[in-house]
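Of the protein chains in this complex, all but one are displayed in their positions.
To keep things simple, chains are lettered A and B as they appear, and every chain counts its residues starting from 1.
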Amino acid sequence: MLSRLREPWTDGQAERRLGAVACLVLLIIVLMVVFVAVRAWPSLHANGFVSWLGPGGNVDVQLGEMIKTGQHPPDSAYHLRAWPLVYGTLLTTGVSVIIGLTFALFSAIFIVEFAPARVRSVVVPAVRLLAAVPSVVYGLIGILVLVPAVGNHLISPGRKESVQNVVQLDGTGVLVAIVVLTVMITPIMVAIITDALRAIPTAWTEGASALGANRWEAMWTVSVRAARPAIVAAAVLACARALGEAVALSMVSGSRGFSPNPLDGLTYIFEPIRPLAASMVENVDAMNAPAVRSSIYAFALLLLLSSLVLSIGGYFAKLPMRRQGLRV
Amino acid sequence: MSVASASAPAPAPTAPRPAPRGDRLSSWRWRHRLAFLACWACGIAVCAITAAIVIYMGVRGVQYLNLDLLLHRPQAGLAQSTTGGILDPIAGTVMLTIIGIAIATPLAVVAAVWLVEYGRPAPLARAVESGIEVVAGTPDIVIAIFGLAIFQLPLFAPLSFTASGGGVFGRSFLAAGAMMSLIALPLVFGATREGLLALPTHLREASWALGKTRICTIRTVLLPQVRRQIATGSALGMGRIVGDTAVVVVLLGATLQIEPQGNVPVLSTLRGTGSTLTTYVYGNSPAGEGNAPQKAYAAAFVLLLIVLALNAAVDFIGRRGKGSS
Partner (left out) sequence: MTRSRRLTAAVAATAVAAVAVPSAASAASTITISGATGSAPLVALLAKKYVKLKPGKVRFKLAQGGGEVGIQDAAAGRVTIGNAARDPRPSDPAGLVFYPIAKDFFCFDVNPANKLPNLSLDQAQAIWTGQVRNWEDIPGSTVTGTIDLIGRTSASSLPPLVQQLLLGNKTISPLVSLKPSDGLVEQSVASNRNAIGFNSGYYASQKDVRAVPFEGVACNLQNAKSGQYPGVRNYYEVTRGRAKGAASAFINWIQHSKAARKIIASIAIPLN
């Protein structure tokens, strides 16, 4: 059979065989989603889909109660209102992606256009290295350097006392979580956008220069505009990564299912939160209890569905660019 | 014009296009000068952050980094002096990365090629694309739990081992490697797809006009052109694999040393359990039990060095084919 594979393939054969491999990949992914959905069903069913996402009570206490239930818990044991976790996820992911995208775009333009060759030979490996640092190391640097710096120097005792009966401000919280997450997702975006900017035919930018544009204008109005599909793809990939980041965030985000109140002013950025993925990793030890297991799988299902929505959103964002002749 | 632009796609990574004569910074608008400064600031910031991370881990761990640490196997112990070295975690990291990327790259490249070059029927293509982006957004802990449930089925018993109680252990290098490939897949897929989309259509049309079949065009004309993008994707994927903790903690069996299973030389190690540098760092640093923090930082430093080496290797392979341009 192997020898038959070595003969030249016809187009029809090639399409079928390649398509089969792609479908295999899709099948594994669908299997995973179905697996998660089946295990999440009890929690979603007991709470109702919409109110599961809503606010109501302290989510930490609710999870703690679930651990005490036995192997066959009643429906009331599944009670959960996950809004604080959802809010924390939206906050960290949204802000990190916005800041990271700006940062990544300027870095990519720097690498492609303005960096002298020697500087470039340092920056490109640096970006690849940043992308490969384990999340544990980011978490460690967060708790060893950033958290004490924020907790001891940026948070004044007065600020701590003003909220001491509601929540503790010890340095872990929104600010450090966003900083760490931004540093984690930026390298991926830099790498993808750099590749896209490099692939723009030089004839296009030379044409812009011939018309009198300076280097920045040529880059911005021609290359970056032409690389918009890649920028969207990079943003979607980075957003997905940010949603799924669990280990580092569980160490620096404060580990409390708390919804920071924007009306608190500057204290808002110091308040603790806990995104969905971090909640999963922290409660994975308690998965013996069926109620906890179902809730964790429900978090996972929510994250998977968000990635799906992101992916579809990215597709629609790239659609108008197709009209301008860019291949998406 | 058409001849000149045939060489235009995928320009070689040499110095940036030199500034046209007369394009001095002093002739730019304020806005543009500010943007120029912002670009430099971001670029330098990236280097500075990387240097800070490497130096910090180095300072904390390098004093513990000696040949002893690299050549001895880890032992269980409470105090730092009794916990041995990191030889097995290093071997574990390298093995797992190779297995993971070896599975991921062919799958991802094939999927990307099919999506860009064929992609029929269109809903199926959209589904594959969205599916892979969903995997990109899955927390690694979910992939780990999924892998555990799958590999503990009796069907996959040959991939790990069956204990005396009749349960399939389900944790081994093969299991962890298979799930790691899922993690690296979206990155290689994305990079390859971007590369293929950036190739101008006249490349393909010229090849078809000469009578080549589509698949031959892909194999001989397109794939060599996207070698660098595949290399970038693989480097990102390897970075993601090397840096992943959850899959290793759940699916590698968490034995301190590499414990082969069975008697066949290579297969027994693949079926066996072990640990990697990330679990070593996780377990011995304050994130875990905190028994040997300095060794954990030294291990993190070694991990960064391994990543640099892997990236250099991938760069070299990706650049080999571009020697002509």
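Going forward, contacts are C-beta pairs under 8 Å (C-beta built on N, C-alpha and C of every residue); 3 or more make two chains touch, one makes a residue touch a chain.
Quick caveat: nothing in here was measured; it's all calculated off a predicted structure.
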Residue in contact with the excluded chain [from B:124, B:267 or B:317]: B:267
Candidates A:128, A:198 or A:256 - the one touching the absent chain: A:256
Of B:231, B:287 or B:314, the one touching the omitted chain in the full complex: B:287
Touch list for chain A against the chain that is not drawn: 1-3, 6, 58, 60-61, 63-64, 67-71, 143-144, 147-148, 151-152, 157, 160-161, 164-168, 170-172, 250-251, 254-256, 272, 281-290
Chain B residues that touch the omitted chain in the full complex: 75-78, 152, 158, 163-171, 249-250, 253-256, 259, 261-264, 267, 273, 283, 285-291
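Here is the rule we use: only the chains that are shown with their structure count from here on.
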Centre-of-Cα separation between chain B and chain A, whole angstrom: 17
List of chain A residues in touch with chain B within their complex: 8-11, 14-15, 18-19, 21-26, 28-30, 32-33, 35-36, 103, 106-107, 109-117, 119-120, 122-123, 125-137, 139-141, 143-145, 183, 186-188, 190-192, 195-196, 198-203, 205-206, 209, 214-217, 220, 229-230, 233, 236-237, 239-241, 243-247, 251, 277, 280-281, 284, 300, 303-304, 306-308, 310-312, 314-315, 327-328
Chain A contact footprint on chain B (complex, rising order): 4-5, 8-11, 13-17, 19-20, 23, 27-28, 32, 35-36, 38-43, 45-47, 49-51, 53-54, 56-57, 107, 110-111, 113-115, 118, 120, 124, 126-143, 145-146, 149, 182, 185-187, 190-191, 194-195, 197-198, 200-201, 213-216, 218, 228-229, 232, 235-236, 238-240, 242-246, 278, 281-282, 285-287, 297, 300, 303-304, 307-308, 310-312
